[in-house]
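Only one protein chain is missing; all other protein chains are in place.
Naming follows writing order (A, B and C), and every chain is counted from residue 1.
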Amino acid sequence: MASISVQADDFDITGEINALKADRVDIGAIVTFTGTVRDLDGSLTSMTLEHYPGMTERELQAVADEAEARWPLQACRVIHRYGTLSPGENIVLVITMSAHRHAAFQAADFLMDFLKSRAPFWKKEETGEGATWVDARESDELALKRWNS
Amino acid sequence: MASISVQADDFDITGEINALKADRVDIGAIVTFTGTVRDLDGSLTSMTLEHYPGMTERELQAVADEAEARWPLQACRVIHRYGTLSPGENIVLVITMSAHRHAAFQAADFLMDFLKSRAPFWKKEETGEGATWVDARESDELALKRWNS
Amino acid sequence: MAQLLYFSWVRERIGKSEEQFDLPDGVQDVAALIEVLRERDNGYATAFEDLSRIRIAVGQSHVGTDHTISDTDEIAFFPPVTGG
Partner (left out) sequence: MAQLLYFSWVRERIGKSEEQFDLPDGVQDVAALIEVLRERDNGYATAFEDLSRIRIAVGQSHVGTDHTISDTDEIAFFPPVTGG
């Protein structure tokens, strides 16, 4: 079953992969996606992620279960951080494991698209000028439509 | 510029990401693909990867450069192992970093498809019954066609 | 009493993150609740001034403004999500 975590702490990708994979030898393909705090113009001091405890876990579990229903995955893990993060820090980790590489790629891509539009997190960017809530992007809504057919 | 390695030694994904990313804060999305030695029916003793030294490095560099030309990547790394590996061990690692997640996903997917059909490696599987060269799969040739349009 | 939750700039405009709220008679869906809240004060009015920017969860599931609500529900209002 897909495993999810909502946590303040950072994660270690190699460690998470090893814990998921353990001694299994039926996995041929492992895909990870890591989202990090981006600061394109050098003005960002920090980013704070607010979330909706309870609903966050439900939504992450639901999207991970859906990925496991759509693709032949041997393991699936989602970790999303909350709290105040610095530029360059990790925000989110998705890991998919499958016998087949295209299943692992597609499931990870799908997980990120759904997470972006459904998981109740809100980013606030702090700069020298003050703090601003990040606006949702229409492209994230559009990305979801790829998975409806 | 894309960085490639052909090596006998194992790799550490977190370590490779940290080395590539360093202190950069303009990266928002990191995708990794890891291919591992699969043993679906429990009969595999080991797998040996033969390669063509010289040409292997050229092909890996060419496909990584092509990925950087097609997508806006901030970093791209390919590591491919050779030699004798046990079931479950790592074979190949692809890392792509971009400001945008779809670019990172597509570039990693592309890299694996091209690598599978162009990089001069040959797998030999050893079981209790003897050793067999793994046959190329037609599906790997077909996967390439996705990237021609 | 319904439990109302507010997040992100909805929370900041209203000035609180949660409250108990007795659904008035006749308020049977989210849209009707929003109309009632808007009348309370300027913070609520500002939070709900553009409903295209408001998302709703009832019982921790995404719903639309036509979703039926009752006095035991957990009802959350927030902007479009921006995690990941």
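We adopt the following convention: a residue touches a chain if its C-beta (ideal position, glycine included) is under 8 Å from a C-beta of that chain, and two chains touch if they have at least 3 such contacts.
Bear in mind that the values here come from a model prediction, so they are computed numbers and not experimental data.
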Shown chains touched by the chain that is not drawn here: B
From B:Ile13, B:Leu49, B:Ala64 or B:Ala104, residue that would touch the chain that is not displayed: B:Leu49
Contacts of chain B with the absent chain, listed as residue ranges: 35, 49-52, 54-55, 58, 80, 91-92, 112, 115-124, 133-136, 140
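One rule holds for everything that comes next: only the chains that are shown with their structure count from here on.
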Chains contacting each of chain B and chain C, listed by label: A
Centroid spacing, where centroids are CA-atom means, of chain B and chain C in whole angstrom: 48
Centre-of-Cα separation between chain C and chain A, whole angstrom: 27
Separation of mean Cα positions, chain B and chain A [Å, integer]: 23
Sites on chain C at which at least two other chains make contact: none
Of all residues in chain A, the ones touching two or more other chains: 35, 112
